[in-house]
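Heads up, one of the protein chains got dropped from this complex, but the rest are sitting where they should.
Letters A and B mark the chains in the order given here, with residues in each chain numbered from 1 onward.
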Amino acid sequence: MDVLLHQILSGLATGGIYASVALALVMIYQATHLVNFAQGELAMFATYIAWSLVQAGVPYWAAFFLTVAIAFALGVVIERVLVQPVENAPILSVVIVFIALLVILNSLAGWIFTYTIKPFPSPFPSAPLFGNTYVTSHELGSIGITLAVLALVFVFFRFTPLGLAMRAAAQNPVSSRLVGIRVGWMLALGWGLAAAIGAVAGIMVAPTVFLEPNMMSGILLYAFAAALLGGIDSPGGAVLGGFIVGVLENVVGSIIGTELKLTVALVLIVGVLVIRPSGLFGKVLVTRV
Amino acid sequence: MARLLDVRALHAQYGPTKVLHGMDFGVEEGGITTILGANGAGKTTTLRAVCGMVKTQGEIAFAGTRIDGRATESIVRLGVAHVPDGRGTFVSLSVEENLRLGAHTRSDKAQIALDFERMYGYFPRLKERCRQQAGTLSGGEQQMLAVSRALMLRPRLLLLDEPSFGLAPRIVQELFEIFRVINQTDRVSMLLVEQNAAMALRLADHAYLLETGRVLMSGSAEELGRDESIRRSYLGY
Partner (left out) sequence: MDHPRSAFGAPPQGGDPGGPAKPDPRRPLGRALSKGQLIGLAVLLAAACVLPFVVSNYRVFQLTLALVYAIALLGLNMLTGYNGQISLGHGAFYAIGAYVAAILMDKFGVPYWLTIPAAGAVCLVAGFLFGLPALRLEGLYLALATFALGVAMPQILKYKGFEHWTGGVMGIVIVKPEPPQWSGLTQDRWLYFVVLVCLVALFVIAWNLLRGRIGRAMVAIRDQPIAAQAMGVNTAMVKSLTFGVSAMYTGIAGALGAIVIQFVAPDSFTVFLSISLIVGIVVGGLASIPGAIYGALFIQFIPNVADHISKAAPWAIYGIFLLMFMYVMPTGVAGFVRIVGGRLRQARTR
């Protein structure tokens, strides 16, 4: 029972990471009907930026917010420069652009920062809260931060004019133009936000998995699974999916061992796509032939 | 009185298919102009052309400035509101959010709040359903919502694409009455594309008759309404 509780809480911590990355994926999907294969590498690169800032002596939280801001800017630039030109191109072209981005970010990180694994600091104390044996302070803190970020994003989209405009642009770009919304810039903002959320996820997970250029590939896979499970066009679903997948991963991992984690993700992905492609909360859309 | 909208030699195409072949028309400041014609004549394309939603050649001038070739959103920001065919409501958003989006380009909060009240005044049903998802409204209510959203812009020119489409006659009457009020009290000029020629001619001052992308005839609404042969051949009554 003890062990189960520990696994669930641990699972919620990783689940928060998956939920954040899944949310970033869904945000871009909703606006563009595209899955950003480079989401993980963007987060990884942002985490390296945070690392560099900390190495240079910048205090942790200053580095945190600065990195989030830089990641936001990077996301906006990438959308305007790389993605916008292939907006209406066939799917293969867009997928290839994303793969190119993945590869470039990965190799840039390897080039600039080398492939040696680096430790990444955690802002939370190493002693567990109240000496409990169920969850480390970092896991708890991580859950807190990711929930805070998700709440902020929710409030932004639901209650601010800009959030409303972005939702409108994602749902109906033609009508959005008719009310004067600059749809192109809304997309860029969406990418910026997605990159920023990814950066937070990367910074939160790095202390646990250690910083190296390939650190996000497994996480990205799980985020895909989470987003698909929740419904690729449902932000709430993606978040819920993330937490479910996180807990599932831990619990299943304790039963069949941790070596086949990625296979589990693969099975989940293929399973959801084949059995119920719209996920738990997504819309089942019928295309007219 | 200078024309608010002045269009000369307008050609428009969808990809390789040409739809409009050199049209000349305009809307007077404070006036209501209607464009009539059969299905496929190019009426919807004309409105889309004014808004920059299709590829065009020719001159389109709004309040003296050329707007041809400009992006839709920048034309809208000049004060042109378009109620498209199909209404273009944001179906997953609430009625209130739809209206709020109409005022997206405005920053005068107090006036916006007043305008909300005004729209609810014209269309009380919208107030009842203000938190409801727009996609669940009836056809008539969606049309009211679409018109209100356009009016939230406080436009100088309102483009209306077949507002009577799919609506019961009584509702069409109400709607057109509101158009008249808006035109007279708020001085909103209108370009109205309609298949319901009778209603359109009663509302408008000026009318154009469109056939396969060309202006066949133009004149005051009264003249066109009175002409028996035109009425029978083109307007169906």
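In the analysis below, contacts are C-beta pairs under 8 Å (C-beta built on N, C-alpha and C of every residue); 3 or more make two chains touch, one makes a residue touch a chain.
Because the structure is predicted, anything quoted here is derived from the model rather than measured.
Asks: Who does the absent chain touch among those shown?
Replies: Across the whole assembly, the hidden chain touches A.
Asks: Based on the whole complex, identify which of A:V97, A:V153, A:L211 or A:A226 touches the chain you can't see.
Replies: A:V97
Asks: By the contact criterion defined above, which parts of chain A meet the unshown chain? Give residue numbers in ascending order.
Replies: 33-35, 37, 82, 85-86, 89-93, 95-97, 99-104, 106-111, 115, 217-218, 220-221, 224-225, 228, 232-233, 257, 259-263, 265-266, 269-270, 273-274, 277-278, 283-285, 287, 289
FYI, only the chains that are shown with their structure count from here on.
Asks: Quick one: chain A and chain B, Cα centre-to-centre, how many Å?
Replies: 43
Asks: Can you list the residues on chain A that touch chain B in the complex?
Replies: Residues in contact with chain B: 161, 164-165, 167-168, 171-172, 174-183.
Asks: Can you name the residues of chain B that touch chain A in the complex?
Replies: 51, 53, 71-73, 76-77, 81-82, 84, 88-93, 97, 100-102, 104-105, 149-150, 153
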